[in-house]
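Note that one protein chain of the assembly has been removed; the remaining protein chains are unaltered in position.
After this line comes chain A, so read on.
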Amino acid sequence: MLRTRSLFETVTSAFLIATLSHAAPLPTSLNVSIQSENMRHILKWSSLQDACCSVNYTVRYQGEFEYMQNARWQDEPLCVDIVRTECDLTVALSSDSDYNISVLTRCDDATLWTQLPKSFNRRDTVLLAPKMDVRQRDGQIEVLFGERQNHININLKIWKEGDEQNASIREITGQRFHYDVWQEGGGGGVYCVKAEAVLDLSNKQNSTDKRCVQVQEPEPPWLIPVAAGVVVTLSLVLALILGLMTPRCSFWLRKFVLKKEPLPGALLDWTKPPIYIFIEPQESTHTVSLLGPSQEPDRTLEVKETCDEEMCP
(Lines give C-alpha, C1' and ligand atoms only; values in the text may rest on other atoms or scores of the structure.)
Protein backbone atom coordinates (compact mmCIF):
# COMPACT_ATOMS: atom_id res chain seq x y z
CA MET A 1 0.00 0.00 0.00
CA LEU A 2 2.82 2.33 0.96
CA ARG A 3 4.59 1.33 -2.17
CA THR A 4 1.57 2.17 -4.35
CA ARG A 5 1.15 5.53 -2.64
CA SER A 6 4.83 6.36 -3.16
CA LEU A 7 4.56 5.51 -6.85
CA PHE A 8 1.47 7.72 -7.23
CA GLU A 9 3.28 10.65 -5.58
CA THR A 10 6.28 10.19 -7.84
CA VAL A 11 4.15 10.19 -11.01
CA THR A 12 2.18 13.23 -9.84
CA SER A 13 5.27 15.22 -8.96
CA ALA A 14 6.89 14.28 -12.30
CA PHE A 15 3.78 15.49 -14.13
CA LEU A 16 3.78 18.77 -12.17
CA ILE A 17 7.46 19.35 -12.84
CA ALA A 18 6.98 18.68 -16.54
CA THR A 19 4.00 21.07 -16.74
CA LEU A 20 5.65 23.86 -14.80
CA SER A 21 8.89 23.59 -16.74
CA HIS A 22 6.92 23.99 -20.01
CA ALA A 23 5.24 27.24 -18.84
CA ALA A 24 8.54 29.09 -18.58
CA PRO A 25 8.40 32.58 -17.10
CA LEU A 26 8.16 35.47 -19.58
CA PRO A 27 11.63 36.86 -20.28
CA THR A 28 12.19 40.52 -19.54
CA SER A 29 13.14 41.31 -23.12
CA LEU A 30 13.49 39.84 -26.58
CA ASN A 31 16.80 39.57 -28.29
CA VAL A 32 16.07 42.18 -30.99
CA SER A 33 18.59 42.90 -33.75
CA ILE A 34 18.54 44.43 -37.20
CA GLN A 35 20.25 42.86 -40.13
CA SER A 36 20.86 45.45 -42.81
CA GLU A 37 22.72 44.39 -45.93
CA ASN A 38 22.76 46.24 -49.23
CA MET A 39 20.02 48.65 -48.07
CA ARG A 40 17.66 45.86 -47.12
CA HIS A 41 16.74 46.13 -43.45
CA ILE A 42 15.32 43.10 -41.64
CA LEU A 43 14.45 43.24 -37.95
CA LYS A 44 14.79 39.92 -36.12
CA TRP A 45 14.02 38.82 -32.57
CA SER A 46 13.92 35.70 -30.45
CA SER A 47 10.72 33.67 -30.29
CA LEU A 48 8.48 33.46 -27.22
CA GLN A 49 6.55 30.53 -28.62
CA ASP A 50 7.66 28.23 -25.79
CA ALA A 51 6.76 30.66 -23.02
CA CYS A 52 3.24 31.52 -24.21
CA CYS A 53 0.10 29.67 -25.26
CA SER A 54 -0.60 32.38 -27.82
CA VAL A 55 1.88 35.00 -28.94
CA ASN A 56 2.02 37.72 -31.54
CA TYR A 57 4.30 40.66 -32.29
CA THR A 58 3.90 44.20 -33.60
CA VAL A 59 6.84 46.19 -34.90
CA ARG A 60 6.90 49.94 -34.32
CA TYR A 61 9.35 52.62 -35.32
CA GLN A 62 9.98 56.23 -34.60
CA GLY A 63 11.90 58.51 -36.95
CA GLU A 64 13.01 61.99 -35.99
CA PHE A 65 9.71 63.32 -37.31
CA GLU A 66 7.66 61.02 -35.06
CA TYR A 67 9.97 61.82 -32.18
CA MET A 68 9.18 65.52 -32.68
CA GLN A 69 5.48 64.70 -32.51
CA ASN A 70 5.34 63.77 -28.85
CA ALA A 71 7.59 60.78 -29.49
CA ARG A 72 4.75 58.81 -31.04
CA TRP A 73 5.33 55.37 -32.55
CA GLN A 74 4.36 54.31 -36.03
CA ASP A 75 3.27 50.71 -36.68
CA GLU A 76 4.86 48.96 -39.62
CA PRO A 77 1.67 48.00 -41.54
CA LEU A 78 2.99 44.61 -42.66
CA CYS A 79 4.16 43.60 -39.19
CA VAL A 80 1.11 44.09 -36.97
CA ASP A 81 0.09 41.11 -34.79
CA ILE A 82 2.35 38.70 -36.63
CA VAL A 83 3.57 35.32 -35.36
CA ARG A 84 6.84 35.17 -37.31
CA THR A 85 9.93 36.61 -35.69
CA GLU A 86 11.22 38.93 -38.39
CA CYS A 87 10.00 42.00 -40.21
CA ASP A 88 11.17 43.75 -43.38
CA LEU A 89 11.55 47.46 -42.58
CA THR A 90 13.25 48.45 -45.85
CA VAL A 91 10.46 50.81 -46.97
CA ALA A 92 9.63 52.20 -43.55
CA LEU A 93 13.23 53.22 -42.86
CA SER A 94 13.97 54.69 -46.28
CA SER A 95 14.93 58.18 -45.19
CA ASP A 96 18.22 59.47 -43.83
CA SER A 97 16.69 59.93 -40.38
CA ASP A 98 17.75 57.98 -37.28
CA TYR A 99 15.09 55.50 -36.17
CA ASN A 100 14.18 53.93 -32.87
CA ILE A 101 12.65 50.50 -33.38
CA SER A 102 10.76 48.29 -30.97
CA VAL A 103 8.80 45.06 -30.85
CA LEU A 104 5.59 44.82 -28.86
CA THR A 105 4.92 41.22 -27.80
CA ARG A 106 1.51 40.03 -26.66
CA CYS A 107 1.99 36.78 -24.77
CA ASP A 108 -1.36 35.49 -23.52
CA ASP A 109 -2.48 38.37 -21.27
CA ALA A 110 0.96 39.87 -20.81
CA THR A 111 2.61 42.54 -22.94
CA LEU A 112 6.31 42.91 -23.45
CA TRP A 113 7.94 45.95 -25.00
CA THR A 114 11.47 45.52 -26.32
CA GLN A 115 13.44 48.24 -28.03
CA LEU A 116 16.41 47.85 -30.35
CA PRO A 117 19.37 48.84 -28.14
CA LYS A 118 20.71 51.41 -30.61
CA SER A 119 18.92 53.70 -33.04
CA PHE A 120 19.27 52.69 -36.66
CA ASN A 121 20.20 54.74 -39.71
CA ARG A 122 20.20 53.24 -43.18
CA ARG A 123 23.70 54.58 -43.72
CA ASP A 124 24.78 51.81 -41.31
CA THR A 125 23.87 49.13 -43.87
CA VAL A 126 26.54 46.56 -44.62
CA LEU A 127 27.65 46.91 -48.18
CA LEU A 128 28.41 43.58 -49.83
CA ALA A 129 30.64 43.04 -52.83
CA PRO A 130 28.54 42.86 -56.03
CA LYS A 131 27.42 39.45 -57.21
CA MET A 132 28.64 38.98 -60.73
CA ASP A 133 29.08 36.32 -63.36
CA VAL A 134 31.68 36.80 -66.13
CA ARG A 135 31.47 35.10 -69.52
CA GLN A 136 33.31 35.36 -72.80
CA ARG A 137 31.51 35.15 -76.13
CA ASP A 138 32.64 36.09 -79.68
CA GLY A 139 35.25 38.59 -78.63
CA GLN A 140 32.89 40.11 -76.04
CA ILE A 141 33.09 39.99 -72.28
CA GLU A 142 29.65 39.68 -70.76
CA VAL A 143 29.20 40.53 -67.09
CA LEU A 144 25.93 39.70 -65.34
CA PHE A 145 25.03 41.31 -62.02
CA GLY A 146 22.53 40.30 -59.36
CA GLU A 147 19.55 42.38 -58.30
CA ARG A 148 20.36 46.08 -58.06
CA GLN A 149 19.46 48.07 -54.95
CA ASN A 150 18.74 51.76 -54.51
CA HIS A 151 21.69 53.95 -53.57
CA ILE A 152 24.25 51.31 -54.54
CA ASN A 153 26.30 52.18 -57.60
CA ILE A 154 28.55 49.65 -59.31
CA ASN A 155 31.76 50.54 -61.10
CA LEU A 156 33.40 47.90 -63.25
CA LYS A 157 37.13 47.94 -63.90
CA ILE A 158 38.36 46.07 -67.02
CA TRP A 159 41.92 45.55 -68.07
CA LYS A 160 44.13 43.28 -70.13
CA GLU A 161 46.21 41.11 -67.88
CA GLY A 162 49.50 42.83 -67.14
CA ASP A 163 48.17 46.25 -68.12
CA GLU A 164 46.09 47.21 -65.07
CA GLN A 165 47.40 50.78 -65.09
CA ASN A 166 45.46 51.35 -68.34
CA ALA A 167 42.25 49.82 -67.01
CA SER A 168 38.97 51.23 -68.18
CA ILE A 169 36.26 51.93 -65.59
CA ARG A 170 32.56 51.77 -66.47
CA GLU A 171 29.55 52.74 -64.41
CA ILE A 172 27.03 49.92 -64.52
CA THR A 173 23.43 50.96 -64.96
CA GLY A 174 21.65 47.65 -65.64
CA GLN A 175 22.09 44.03 -64.71
CA ARG A 176 23.97 43.09 -67.87
CA PHE A 177 27.13 44.66 -69.29
CA HIS A 178 28.97 43.92 -72.56
CA TYR A 179 32.53 44.87 -73.31
CA ASP A 180 33.50 44.50 -76.95
CA VAL A 181 37.20 43.81 -77.04
CA TRP A 182 37.48 44.57 -80.78
CA GLN A 183 35.65 47.90 -80.56
CA GLU A 184 37.72 48.91 -77.58
CA GLY A 185 40.86 48.36 -79.62
CA GLY A 186 42.18 45.42 -77.67
CA GLY A 187 43.33 42.13 -79.15
CA GLY A 188 42.80 38.62 -77.91
CA GLY A 189 44.27 37.60 -74.60
CA VAL A 190 43.39 37.33 -70.95
CA TYR A 191 41.12 40.10 -69.62
CA CYS A 192 40.32 40.74 -65.99
CA VAL A 193 37.34 42.48 -64.40
CA LYS A 194 36.63 43.69 -60.90
CA ALA A 195 33.38 45.24 -59.69
CA GLU A 196 33.14 47.78 -56.91
CA ALA A 197 29.92 48.64 -55.08
CA VAL A 198 29.68 52.21 -53.77
CA LEU A 199 26.98 53.36 -51.36
CA ASP A 200 26.07 56.91 -52.34
CA LEU A 201 24.77 57.73 -48.85
CA SER A 202 28.05 57.21 -47.08
CA ASN A 203 30.67 56.47 -49.74
CA LYS A 204 31.20 52.97 -48.37
CA GLN A 205 32.87 50.68 -50.87
CA ASN A 206 33.29 46.95 -51.37
CA SER A 207 34.90 45.14 -54.29
CA THR A 208 34.84 41.69 -55.79
CA ASP A 209 38.01 39.74 -56.39
CA LYS A 210 39.35 40.05 -59.90
CA ARG A 211 37.92 37.59 -62.41
CA CYS A 212 39.84 36.81 -65.58
CA VAL A 213 38.68 35.26 -68.85
CA GLN A 214 40.49 34.23 -72.01
CA VAL A 215 39.22 36.20 -74.99
CA GLN A 216 40.00 34.79 -78.41
CA GLU A 217 41.16 37.08 -81.19
CA PRO A 218 37.93 38.45 -82.55
CA GLU A 219 37.24 38.23 -86.28
CA PRO A 220 37.95 41.59 -87.93
CA PRO A 221 34.78 43.28 -89.21
CA TRP A 222 35.90 43.10 -92.87
CA LEU A 223 36.43 39.34 -92.76
CA ILE A 224 32.84 38.27 -93.43
CA PRO A 225 32.24 40.56 -96.48
CA VAL A 226 35.59 39.55 -97.96
CA ALA A 227 34.93 35.84 -97.39
CA ALA A 228 31.47 36.18 -98.92
CA GLY A 229 32.96 38.00 -101.95
CA VAL A 230 35.54 35.29 -102.49
CA VAL A 231 32.87 32.56 -102.32
CA VAL A 232 30.64 34.39 -104.82
CA THR A 233 33.56 34.99 -107.23
CA LEU A 234 34.64 31.36 -107.08
CA SER A 235 31.07 30.21 -107.70
CA LEU A 236 30.79 32.45 -110.76
CA VAL A 237 34.09 31.22 -112.19
CA LEU A 238 33.06 27.63 -111.63
CA ALA A 239 29.72 28.21 -113.28
CA LEU A 240 31.41 29.82 -116.29
CA ILE A 241 33.85 26.94 -116.71
CA LEU A 242 31.06 24.44 -116.45
CA GLY A 243 29.02 26.39 -118.95
CA LEU A 244 31.82 26.33 -121.50
CA MET A 245 32.59 22.68 -121.01
CA THR A 246 29.01 21.45 -121.15
CA PRO A 247 28.50 21.19 -125.02
CA ARG A 248 31.70 19.22 -125.49
CA CYS A 249 31.15 17.18 -122.44
CA SER A 250 27.58 16.40 -123.34
CA PHE A 251 28.62 14.92 -126.69
CA TRP A 252 31.33 12.95 -125.06
CA LEU A 253 29.04 11.92 -122.23
CA ARG A 254 26.29 10.85 -124.59
CA LYS A 255 28.78 8.87 -126.52
CA PHE A 256 30.13 7.32 -123.42
CA VAL A 257 27.00 6.87 -121.40
CA LEU A 258 24.46 6.13 -124.16
CA LYS A 259 26.44 3.48 -125.99
CA LYS A 260 24.91 2.67 -129.43
CA GLU A 261 23.90 -0.95 -129.72
CA PRO A 262 24.59 -2.55 -133.19
CA LEU A 263 21.52 -3.47 -135.25
CA PRO A 264 20.76 -7.13 -135.62
CA GLY A 265 21.84 -8.59 -138.99
CA ALA A 266 18.28 -9.31 -140.08
CA LEU A 267 17.46 -5.65 -140.03
CA LEU A 268 20.55 -4.41 -141.80
CA ASP A 269 19.40 -4.96 -145.50
CA TRP A 270 15.73 -4.64 -144.83
CA THR A 271 14.11 -1.71 -146.53
CA LYS A 272 10.82 -0.62 -145.34
CA PRO A 273 8.21 -0.38 -148.08
CA PRO A 274 6.46 2.96 -148.25
CA ILE A 275 2.97 2.98 -146.93
CA TYR A 276 0.48 4.75 -149.07
CA ILE A 277 -2.74 5.80 -147.68
CA PHE A 278 -5.35 6.33 -150.29
CA ILE A 279 -8.63 7.75 -149.28
CA GLU A 280 -11.48 7.59 -151.73
CA PRO A 281 -12.83 11.14 -152.19
CA GLN A 282 -16.44 11.48 -151.17
CA GLU A 283 -17.25 14.45 -153.47
CA SER A 284 -17.07 14.69 -157.29
CA THR A 285 -13.81 16.28 -158.38
CA HIS A 286 -12.16 17.48 -161.54
CA THR A 287 -8.62 16.68 -162.19
CA VAL A 288 -6.50 19.72 -162.89
CA SER A 289 -3.02 19.38 -164.21
CA LEU A 290 -0.64 22.03 -163.12
CA LEU A 291 2.11 22.70 -165.55
CA GLY A 292 5.29 24.56 -164.99
CA PRO A 293 6.39 27.29 -167.41
CA SER A 294 8.83 24.88 -169.09
CA GLN A 295 6.09 22.33 -169.63
CA GLU A 296 3.66 24.87 -171.14
CA PRO A 297 3.14 24.31 -174.96
CA ASP A 298 4.10 27.05 -177.43
CA ARG A 299 0.98 29.25 -177.40
CA THR A 300 2.15 31.57 -180.26
CA LEU A 301 2.31 28.60 -182.59
CA GLU A 302 -1.08 27.45 -181.43
CA VAL A 303 -2.54 30.95 -181.98
CA LYS A 304 -0.97 31.19 -185.40
CA GLU A 305 -2.41 27.86 -186.43
CA THR A 306 -5.81 28.97 -185.19
CA CYS A 307 -5.59 32.22 -187.24
CA ASP A 308 -4.57 30.36 -190.32
CA GLU A 309 -7.59 28.17 -189.99
CA GLU A 310 -9.82 31.27 -189.65
CA MET A 311 -8.23 33.14 -192.63
CA CYS A 312 -8.29 30.16 -194.81
CA PRO A 313 -11.45 28.21 -194.39
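Note that a contact is a pair of C-beta atoms (placed from the backbone, for glycine too) under 8 Å apart; a residue touches a chain by one contact, two chains touch by 3 or more; residues count from 1.
Note that contacts and distances are computed from a predicted model.
Entry comment: the absent subunit's protein name, as recorded by UniProt, is "Interleukin-20", drawn from "Glutamyl-tRNA(Gln) amidotransferase subunit C, mitochondrial", "Interleukin-20", "Casein kinase II subunit beta" or "BLOC-3 complex member HPS1". Checked against the hidden chain, the listed residues A:29, A:46 or A:97 yield one contact partner: A:97. Here one chain is not drawn; of A:115, A:153 or A:206, the residue touching it is A:153. Taking the whole complex into account, chain A touches the unshown chain at residues 63-66, 68-69, 74-77, 80, 91-92, 94-97, 150-151, 153, 200-201.
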